[in-house]
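Below is one structure, written out as structure tokens; comments come after it.
Removed from the display is one protein chain of the complex; every other protein chain stays in position.
To keep things simple, chains are lettered A and B as they appear, and every chain counts its residues starting from 1.
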Amino acid sequence: MLRIKRKGNINGLYVLPSIIWLMILFVIPVIFILAFSFFERGTYGGVNYIFSLENFKLVFDGIYIKIFFKTVLIAIINTILCILLGYPLAYYISTRKSIKVKNLLLMLIILPFWTNFLIRTFSWMIILGNEGLINTSLINLGIINEPLELLFTPFAVQIGMLYNYLPFMVLPIYASLEKIDKNIVLASNDLGANNIKIFFNIIFPLSIKGLFVGVFLVFIPSLGEFIIPDLLGGAKSPMIGNIIKDQFLTSRNWPFGSALVIVVMALILITIIINNKTFKRNSF
Amino acid sequence: MKNRLLNIYSFGIFAFLYLPILILVIFSFNQDKFNSSWGGFSTEWYIKLLNNSELLESFQVSFTIALFSAFISTIIGTLAAYGFYKKSFFGTSKIKTLVNLPIITPDIILGLGLLIFFVSINFTLGYYSILLAHITFNISYTTLIVLTRFSNFNSNIENAAKDLGASNFKSFVFIILPNIFPGILVSFLIAFTLSWDDFIISFFTSGVGTTTLPVRVYSMIKMGVNPQINAISTITLVITIITILIASKFQNISKIINSKSL
Partner (left out) sequence: MLRIIELTKIYVDINACKNISLDLIKNEFFFVLGPSGCGKTTLLKIIAGLVEQDSGTIILNESDISVIPSNERPFNIVFQDYSLFPHLNVFNNVAFGLKMKKVNKEEIRNRVIETLELLKISNLSKRKPSELSGGQQQRVALARAIINKPKVLLLDEPLSALDEKLRFEMQQVLLDLKSKLNSIFIFVTHNQEEALSLADRIAVMKDGQIVQVDTPKNLYTKPITKFIAEFIGEVNILDQKEEERIKLIRPENINLSQVPFKENYYEHTENGKIIQLLFKGNSISVIVSLDYSKTFKVLLSNIIQFDKLEIGDKVFLGWSENSIIYVKN
């Protein structure tokens, strides 16, 4: 009986470059954020490497908590709007008969998905501004005399968010609709259910997984959003992302900024846990 | 009746998605300075762009960073995907999670983390800090894309190659690579696009001297509405769209997104 040991398993080597890279340039930076959140702010905007919980105490101060709430609210509204507007669209695409049409429509949804957030947000500035498209058209048509204040309002922020995040909700819902076995629908038709009943009892429940993924892809990034409130909301409706950006680039209070980031990350983690638990309870 | 409603509704949503971009593009050709009244067709803003040396420099910065980061991240990602495909090493699922994390991490966290990291180790913020940052987030995507390609792969052909005398290296070069090539190409193109369009991470990691194109556009926007912004935005959009369309010829992009989301 011979015990053989051939060349060792080198398969792990192939993933090594990516692991090392991500360790150094992803994991460690995130750890740095965590570390900085416990440091003191130094004079002239530096950092004192002294342990302190001041930053977190400040986070839970009145003003910042208000902004956190506002941010979560905006994110929730955005998610709900995306679901309400996105679901019918996903349903529409998945019920097209020709595969070519489906792919074309899908491509049309995906294209904005890949283009620049900044540009797409800017396009709403042109539309909503005081000298923007809507106002100029309404004035020219004589409907109003003074420009409506559309830009730099919470309304503008919500529209901008919806515009940017809608594809992220449509795609996962579409994917889960596609997974439903068409034969189930046929079978229930055969058993006498009308279209509305089929939708609410069969199609919608089976597509819930897509909804959960969509919440994941919409709600969570919405929490960290700052471009849209920056360009479309002005100073009036900052989200927590704006405050964080300011701490880092204007106020130079990196420790406090880091603490804010950590709280956002905690919010995200909580969302993920709730999402997973609710999903598990609802899945069959 | 219900179908008609759905049709109209869907058409409306597509209009909602595309009109703002179309308006942006159309007004880039507007003779008038304001984005509200049409003063006639003109390409003057594009010509002004060509004389805007800062903008041209940003264009070059973005383009080269996109090329290099796509190139490097594709290599690292392909190797990683090959490693995952072989699957037989310790801790596979934990490492897979690590590679997937950057995708779900909001850009602001990635960007700020890198900012803190670079400054703390006294690494000058500039061209290379942006490049390193872009490679970082691209690795997750390139790995995922090439890995999807591997899922359609008949693993037995690697066995056949070995049986016929190919070493591990030769079988990788002559058999595996040619068969996953479309995936490698697509991941390169998508990494290019992601880098080309990135704003947030570049914003935080660029420091003072170097500006990528999106960051430049941001400062232009902050200074006020200006048709040059429309023009450069249009060019940016066109480059992105062309890249995505080329990529979609090689691999069904929607499948990637579907597999990523589910």
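Here is the rule we use: contacts are C-beta pairs under 8 Å (C-beta built on N, C-alpha and C of every residue); 3 or more make two chains touch, one makes a residue touch a chain.
As the structure is a computational prediction, the values presented were derived from the model and not from experiment.
Peer 1: Hey, which of B:165, B:209 or B:224 is the one touching the hidden chain?
Peer 2: B:165
Peer 1: Which residue numbers on chain B touch the omitted chain?
Peer 2: Considering the whole complex, chain B reaches the absent chain at 154, 156-157, 159-167, 170, 174-175, 178-179.
Note that only the chains that are shown with their structure count from here on.
Peer 1: So what's the Cα centroid distance for chain A and chain B, whole Å?
Peer 2: 17
Peer 1: Can you tell me which positions in chain B touch chain A when the two form their complex?
Peer 2: 2, 6-7, 9-10, 13-14, 16-18, 20-21, 23-24, 27, 34-37, 76-77, 79-80, 82-84, 86-90, 95, 98-99, 101-102, 104-110, 112-117, 120, 132-133, 135-136, 139-140, 143, 168, 193, 197, 199-200, 204, 214, 217-218, 221, 225, 229-230, 233, 236-237, 240-241, 244, 248, 252-254, 257-258, 261-262
Peer 1: What residues on chain A touch chain B, complex-wise?
Peer 2: 9-19, 21-22, 25-30, 32-33, 36, 85, 88-89, 91-93, 103, 106-120, 122-127, 129, 131-133, 135-137, 163, 166-167, 171-172, 175-176, 178-179, 195, 209-210, 213-214, 216-217, 220-221, 223-224, 226-227, 231, 241, 244-245, 248, 254, 257-258, 261, 264-265, 268
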